[in-house]
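Sharing a structure, written as structure tokens. Questions coming.
Of the protein chains in this complex, one is absent; all others appear in place.
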Amino acid sequence: MEAIVFFVSAAIILAGGLGVIVLRNPVHAALSLVATLFGVAVLFIDMEAYFLAAVQVIVYAGAIVVLFLFVIMLVGVDKAEDIYAEPIIKQRQFAALAAAGMLILVALVGVAFAGDVTGQPSNEDMTISRAIENPDGTTTPAETSNINQLAEALFTDYVFAFEITALLLTIAVVGAVVLARRPKGDLQPLPDVEPSWALRKPRAVTPTEATDPSAGDDADQDPDETTVDQAATDGAETDEAKA
Amino acid sequence: MEFDNNWLLSVMTFVPLVGAAIVMAIPKAEEELIKWAALITSLVAAGLGVFLLTDFNYDNAGELQYVADAQWISVINSRYIIGVDGIALPMIALTLLVVPLCIIYTMGHFPEPRNPKALLSLILILETGMLGTFIAQDLILFFVFFEVVLLPMFFMIAVWGGDDRRYASLKFFLYTMFGSALMLVSFLAMYFLADGTIVGDEANTFSMIALSDGATVGIARTSQLWIFAGMFVGFGVKVPMFPFHTWLPDAHTQAPTVGSVILAAVLLKLGTYGFIRIAIPMLPEAAAAWAPFIGLLAVIGIIYGALGCLAQTDMKRLIAFSSVAHMGFVMLGISTLTDFGINAAVFGMVAHGLITGMLFFIAGSVKDRYHTLDMARLGGLLISAPRMGWILGFCAMASLGLPGLAGFWGEFPAILASYNPAAILPEATFRGYMVVAALGTVLAAGYLLWMLQKTAMGTPKDEFVDNPEITDVKTYEWIAWAPLLALILALGLYPKPLFSTTDDAVVKSLQVNVMDDVPDCLNLDTDQGEACFDDLREQFEAAG
Partner (left out) sequence: MLNILAQPPTDAIPTPDVAWSGLMPLLILSGGAVLLLTIVSLAKDFIPRWFTPIYTVLIGIATGVAAIPLWLRVTDTPSAADPNNGPFATLDSSFGVDGFSVFFTMLFAAVVVLVALLANDYLRREDIDGPEFYVLMMLSASGGIVMASANDLIVMFLGLEILSIAVYVMAAMHSRRIESQEAGMKYFVLGALSSAVFLYGIALTYGATGSTNLVEIREFLSNVILLNDALLLAGFALLLVGFGFKVAAVPFHSWTPDVYQGAPTPVVGFMASAVKAAAFAGMLRVFWLTFGSYRTDWQPVIYGLAIATLLVGSFVAIVQTDVKRMLAYSSISHAGYLLVGVQAATNEGTATVLFYLAAYAFMVIGSFTVITLATGPGDAKTSLTDIAGLARTRPVLGIALTVFLLGQAGVPFTSGFFAKFYVISAAADANSYGLAIVAMLAAVVAAFLYLRIMMAIWLDGDEVADPTELAAAKAGIPVPWGAAVVLVVTVGFTLVFGLWPEPMIEMARDAVPALAIG
């Protein structure tokens, strides 16, 4: 029974995930994200982690995706996009490569499940490390409720991890504010070819050079002048290509 | 041992560095002051060198003297050990002589783009690096100094060099660094594999004294061969030996005159010195295995260098190729693994330093006057600048090994030594090398006389007739050259002092003196010799 539920919900998760990246309409994509998140919630239930399942539905499917939909509709991009434009040259080929890489990764994980799984399902003992500390192990927690187990884990083994998540959230808020802020002033133009101060002008003989030993070689001695110009031209070409 | 004077070497080595700092502190405008400060610093160092030469105990030249041993990096047991013996002494003297002469020469004629402050401080830093390499008795210390010389020379070529200076300086730097990279791995391998406890040091040691006294005896033969190979590349690039030599002509041709002189006179010797001081004493067994190959490369170098000379049109490049040939003789001497051959090699190093340094000086002066070194355009130096012409002739004669001049005592004994190499080496092979090397001396005579004919003989070309720039030897040139010329003649007429200085140290460096009453494995026939080394290893393992 467990296995059937697992495979069904896994199929829903994968289909939802595929929908997110394949569907052209952002609203549809967001909705298929809901399917994925629901599937995960079902998996949690399958593992008897009811609280997590509830949280998953309320927070992710409820709050976050709704927020997504809000933004999508607010910004007004709720229509199909032309996904055939290639902002990055050859991006499809690269994507194919990346996909191949991910497949290898998946295969690796597949191989992995041939290995011994030492971890125990959560309904027997959620805090595995505790069980190792007390090998007699018969002392199953009096409270079998998910919430209690979760609380215990959060405030014992993972209390530090729990606390420093605060830092992560702070960073997320600060980062979001920083990035969302409209830049002051004009956008900087793409770099010009001629730097403002670098000394690259062809040399004209002036009286100062005789007194200034740091001024350097005679112009006719420098074979690199052409190279420098060449490099400058190359730079210009690259910039054009970028633009 | 004598606490009184173990500061001498350190002071001598670091005086130029202090001088460099002083020179850098002087404002750029004070050119004369800068030059004099640099000259005085180098003379102070040379003065200490003269004191060293007089105070050195020549009866005990085989032992390290003025030893200082201080903690440096205790976690890897790398110590600040310095000392000087009969092999290092001539090299130190050569360095201390050449640097002031170079500074004097630059005072008279400064290479473009001038900036004396930078050039002179580089020369002084270079001097510290060279002296440090010769006094170091710890592998890490040696390596540090060995690497330190790279940078000043790199900048010297890159800033004050000829038209192709970038290429030449990069090539010089990368080649040498490539060699030292492998060398460092070899040093580390020796550090971990050798057992210093045999000679009363700590188990893992970089001390060159401990390692040459036999701490390496327990290293397996294959490991020894690999370690030696790493060092061979490191030192061989610096020498430069035949397949690694291609940086040399470029570096020499592009370097400013003083750069070429220092490069030829001292820097190349760091490689051969490394063979004599490190590779052979520490790994005699591997040295014996590699020697025929080294000898082969040496004679290839001799012939190749000579043929290369004949193909040159540029006078400086020709001299550079002649360096390859001459260093081939030095390496041939070393590869015989006999005291006779290595004495000859040390003599050859000194002689080559004096003679080739002198030739580069002359080439530099010719370039200043004619603004070209193209031998097709030169000619008639004897007419337009007779004294310089005669000096060039004198040096060419010295270089081709004319008896009575210093060059002879480097080449001839090296050839002779290869007639009778160490017993462990294949005699027939080395006799073959001897024949080829002797052929090389004929070629040397050929190319040097050819150069002389092209540049000194004949009549000046029309473009240079009555050119007011073409003057004879100037005062500053006389001051810079006279000591070299005098020494070439003096050592040629009376070579004994130098030979007797080096001999004890050379003999000691060839002894495999691990435990008492060991046979001299190098002096046994090939099979017996190898068995002898195996025996040693077994004895060592049996002893624990």
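Labels A and B are assigned to the chains in the order they are written; within every chain, residues are numbered from 1.
Keep in mind that, in the parts below, a contact is a pair of C-beta atoms (placed from the backbone, for glycine too) under 8 Å apart; a residue touches a chain by one contact, two chains touch by 3 or more.
Source: prediction; values computed, not measured.
K.L.:
May I ask which residue of A:A11, A:V71, A:A95 or A:I171 touches the chain that does not appear here?
P.N.:
A:I171
K.L.:
What is the set of chain B residues that contact the non-displayed chain in the whole complex?
P.N.:
72-76, 113, 140, 143-145, 147-148, 150-151, 154-155, 158-159, 166, 170, 173-174, 177-178, 181-182, 184-185, 188-189, 191-192, 226
K.L.:
At which residues does chain A meet the chain that is not included here?
P.N.:
105, 108-109, 111-120, 128-129, 132, 142-143, 151-152, 155-161, 164-165, 167-168, 170-172, 174-175, 177-179, 181, 183-188, 190-191, 195-206, 208-209, 214-217, 219, 222, 224-225, 228, 231-232, 234-235
Note that in this section only the chains that are shown with their structure count from here on.
K.L.:
Any idea how many Å lie between the Cα centroids of chain A and chain B?
P.N.:
59
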